[in-house]
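Of the protein chains in this complex, all but one are displayed in their positions.
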Amino acid sequence: MANSKFEYVRHFEQTTTTYLLPNTYIIIRIDGRSFHRFSTLQSFQKPNDPRALSLMNAAAVSVFHDLGGEVVSIAYGVSDEFSFVLRKECNLFDRREAKLVSTVVSIFTAYYVSLWPTYFPSQPLTKPLPTFDGRAVCYPTIENVRDYLSWRQADCHINNLYNTTFWALIQQGGMTPQEAEKELMGTLAKDKNEILWSRFGVNYNNEGEMFRKGSVVYRNYGAVPESSADDTPSDEKEIEQKEEKEEINPTTPPAETQKGKSRSQQKREAKKLAKAEVVIEHVDIIKEAFWEKRPWILHWTLGRQNEYAGTEQ
Amino acid sequence: MANSKFEYVRHFEQTTTTYLLPNTYIIIRIDGRSFHRFSTLQSFQKPNDPRALSLMNAAAVSVFHDLGGEVVSIAYGVSDEFSFVLRKECNLFDRREAKLVSTVVSIFTAYYVSLWPTYFPSQPLTKPLPTFDGRAVCYPTIENVRDYLSWRQADCHINNLYNTTFWALIQQGGMTPQEAEKELMGTLAKDKNEILWSRFGVNYNNEGEMFRKGSVVYRNYGAVPESSADDTPSDEKEIEQKEEKEEINPTTPPAETQKGKSRSQQKREAKKLAKAEVVIEHVDIIKEAFWEKRPWILHWTLGRQNEYAGTEQ
Amino acid sequence: MANSKFEYVRHFEQTTTTYLLPNTYIIIRIDGRSFHRFSTLQSFQKPNDPRALSLMNAAAVSVFHDLGGEVVSIAYGVSDEFSFVLRKECNLFDRREAKLVSTVVSIFTAYYVSLWPTYFPSQPLTKPLPTFDGRAVCYPTIENVRDYLSWRQADCHINNLYNTTFWALIQQGGMTPQEAEKELMGTLAKDKNEILWSRFGVNYNNEGEMFRKGSVVYRNYGAVPESSADDTPSDEKEIEQKEEKEEINPTTPPAETQKGKSRSQQKREAKKLAKAEVVIEHVDIIKEAFWEKRPWILHWTLGRQNEYAGTEQ
Partner (left out) sequence: MANSKFEYVRHFEQTTTTYLLPNTYIIIRIDGRSFHRFSTLQSFQKPNDPRALSLMNAAAVSVFHDLGGEVVSIAYGVSDEFSFVLRKECNLFDRREAKLVSTVVSIFTAYYVSLWPTYFPSQPLTKPLPTFDGRAVCYPTIENVRDYLSWRQADCHINNLYNTTFWALIQQGGMTPQEAEKELMGTLAKDKNEILWSRFGVNYNNEGEMFRKGSVVYRNYGAVPESSADDTPSDEKEIEQKEEKEEINPTTPPAETQKGKSRSQQKREAKKLAKAEVVIEHVDIIKEAFWEKRPWILHWTLGRQNEYAGTEQ
């Protein structure tokens, strides 16, 4: 066939085809490209634009739906980034890195562009269009995944406290951006809280939770009743107080796993979970409470048995 | 800082960060995800829908514009796939694979979704939205890149001849898809040409060039005058005749390079090229003629000097 | 400096520098290159040459000593291959794959060549010298590592039973290699046992344990007293009986970990372990018993804290 003399070029693909290590959690993080510029062009409100964040969340929910029930177990978004945690037993595209990353980025982009008019009805998209890049990283244990998500949420808090104070100094304090930056140089969290309160009468803890905590997206299996202890308003205070101590996570009993459950019970649960509603919450995911009450997110092995988990010994 | 106890997780990124070999051509190919289903849902015309192909081409042109003047040197599209050839000296994102692939896929997706109403004005997009995956492959030489593009174009010809005959048997011949498939089993190109001509009065060579040749996208520097020899109607015939001989490429003199040009002349040309219009053509890129007349596409070193090309010896 | 115009070539190294995923077990397996030919040239006894296996074991022990106390936790050897399991917290060479693999292979080779006269005193090495290749694979969990080692030991049993019968047919039965191969085609384990017993009076279970079980190398911390239950002579029988049932590993209580031990106690233990004698045993490592009694091999976190293990939650 005429084509066969050229087909040798397919061989070169082998050198860039990467398979992600089985039996590990894959986290795909997407980031807005040049969103600083994009948010200026589109006149996003500062420091946070709830329409823009809600659009990010809606695009993230679409990734859950498009990939199907058992692929993504939880996602966390803040500002123009979103991290998707894929189940340890995920075998989509044989775990080929480029396919996984590009697919998640493409779905997210398609829905972001498509849903734009819903969130910015009076403001049509103009060139350059909003786009995202992505990357994948593997984490072998639940502890590593929890620490990854804690890293992003602690970052959310640190950045949002900074931005809230920075923009208060400008919008209410009449400073230039350069003056505000200089004013904040070297300040600790408690200094920023103090500036907000004493100069502008703002209690940071009353700021919107979507801004302070970011957005947590997951399927709400709902097996475990919620207590009100989950999301106390003093969370950020706690993070701040521990800035020097470096000891955020209290050790609590491990979340309920599926050990002892029969295979058919697991299958029933998997089916139910795959159909469970995808919810968006703005809650603390650093502390134990969130995970204790939602063991299906990281502690359950669902759907297709993890064929690479190894013999239970 | 509170965050530092979690920041160790960043270290894991190192294990999936791939840098593509410097001084090689990077080809990023994107493919429509489940486009067979998507094209049915959206009632694409068979075997080819010119609106859908034109939308693909418009999205590809947007990739050229969004990435800037000197990144992509040529792109080739057929059906629901598009291949983008990045210049050998491209250093975008330090040549990190995941960033490059996800960015190209995201731009393509954003414009495909955004431009949809232009090409399908009476047909709003519905879920699931059109999405794409991508991959990157390196090729060290011009010969390898030429052969890659020849592979895709020969594939275009083979598939399009098949599809044209297949749908003629169904649409005009009244066959079921199964009957048409059976009819074509084991046929050579000349048999399909014969079926088209004798049963349906169709001369395949009169079919649209976008269908037969695919779409070639590049910046039209225009330095070299076009001759009419470029794109003779007998190209497919030639491919077919050589199906057994395996000798498609005639050896012709090499394309004009920039050797001997001064550095400042090269810079002027680079500047001019970066601003040149992006054009879409449906022409043969297997034979020499196309490349001879457009040496700037693969034979010129432009813009930023290739810092990894090595000492000219 | 004169060198600086060439130094850009260092940049290309980045594209082939692979870091192995932190917080996973690294298994480096080495294999003899063309050892079939080498063993013939050196007149190794068939089916097993105890001198050659002992030399392999001595070279493996040297890898433990050369790399230092806390790098390798266990090694398993059979025929001309040896697998080295590196501790999960190993950070040698920043976990760069090429450095790790090439170093283990180089140490193994150096000692194999150097110790040759000790095991083959009357037989000087001749060209081509014995050489080895190597590869590294990551495993995220203890279950995966246990299954890897079980895979190698089950392979050892299967191959050794075959080889023992094959060479009995030749050496005692007077068959040609081709006749022996044909005779064994399609036979199960019990058939081979029967051939050995009925034709040659050989009880396979009385064959040397080094041949039947391979060689297990580890540091004998000796904290847990050995019982005699460890290594019953009926192990292979068991493997065979379960060939169809696919259920080799009985579920037993998990091995003792270091949870609840103080950091300073862990450090004391690490120090003691690093100095513990490296021993070679020929015992079952598929069943629980071996691991229950030697929890320090896989269940203890030793030496340098695993900086990538994550917050204990």
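By written order: A, B and C. Residues from 1 in each chain.
Keep in mind that, in the parts below, contacts are C-beta pairs under 8 Å (C-beta built on N, C-alpha and C of every residue); 3 or more make two chains touch, one makes a residue touch a chain.
Bear in mind the structure is a predicted one, so any value in this text is a computation, not a measurement.
Participant: Looking at the whole complex, which of C:148, C:167 or C:211 touches the chain that is not displayed?
Facilitator: Of the candidates C:148, C:167 or C:211, C:148 is in touch with the missing chain.
Participant: Just name the one of C:35, C:82, C:119 or C:139 that touches the chain not displayed here.
Facilitator: Going through C:35, C:82, C:119 or C:139 one by one, C:139 is the residue touching the chain not shown.
Participant: Which listed residue (C:43, C:114, C:171 or C:203) would be found touching the missing chain in the intact complex?
Facilitator: Looking across C:43, C:114, C:171 or C:203, the contact with the absent chain belongs to C:114.
Participant: Against the chain that's been left off, what residues of subunit C make contact? List them.
Facilitator: On the subunit C side, contact with the omitted chain comes from 1-10, 12-13, 15-18, 20, 30, 33, 62, 66, 93, 97-99, 101-103, 105-107, 109-114, 125, 128-139, 144, 147-148, 150-151, 154-155, 157-158, 239-240, 242-243, 246-248.
Participant: Residues of subunit A in contact with the chain that isn't shown?
Facilitator: Within subunit A, the residues touching the omitted chain are 5-6, 8-9, 11-12, 14-15, 18-22, 307-308, 310-311.
Participant: Could you pull out which residues of subunit B are in touch with the chain that's been left out?
Facilitator: Touching the chain left out of view, subunit B contributes residues 21, 23-24, 138-144, 146-147, 150, 248-249, 251-252, 254, 288, 291, 308-313.
Rule of thumb we're sticking to: only the chains that are shown with their structure count from here on.
Participant: What chain lies closest to the overall centre, CA atoms only?
Facilitator: A
Participant: Averaging only over C-alpha atoms, locate the centres of subunit A and subunit B and give their separation in whole Å.
Facilitator: Inter-chain centre distance comes to 34 Å.
Participant: Starting from the mean Cα coordinates of subunit A and subunit C, work out the distance between those two points in Å.
Facilitator: The separation of the two C-alpha centroids amounts to 42 Å.
Participant: Multi-chain contacts only, two chains or more: what residues does subunit B have there?
Facilitator: If we look for residues of subunit B contacting two or more partner chains, we find 5-6, 8-9, 12, 15, 18, 20.
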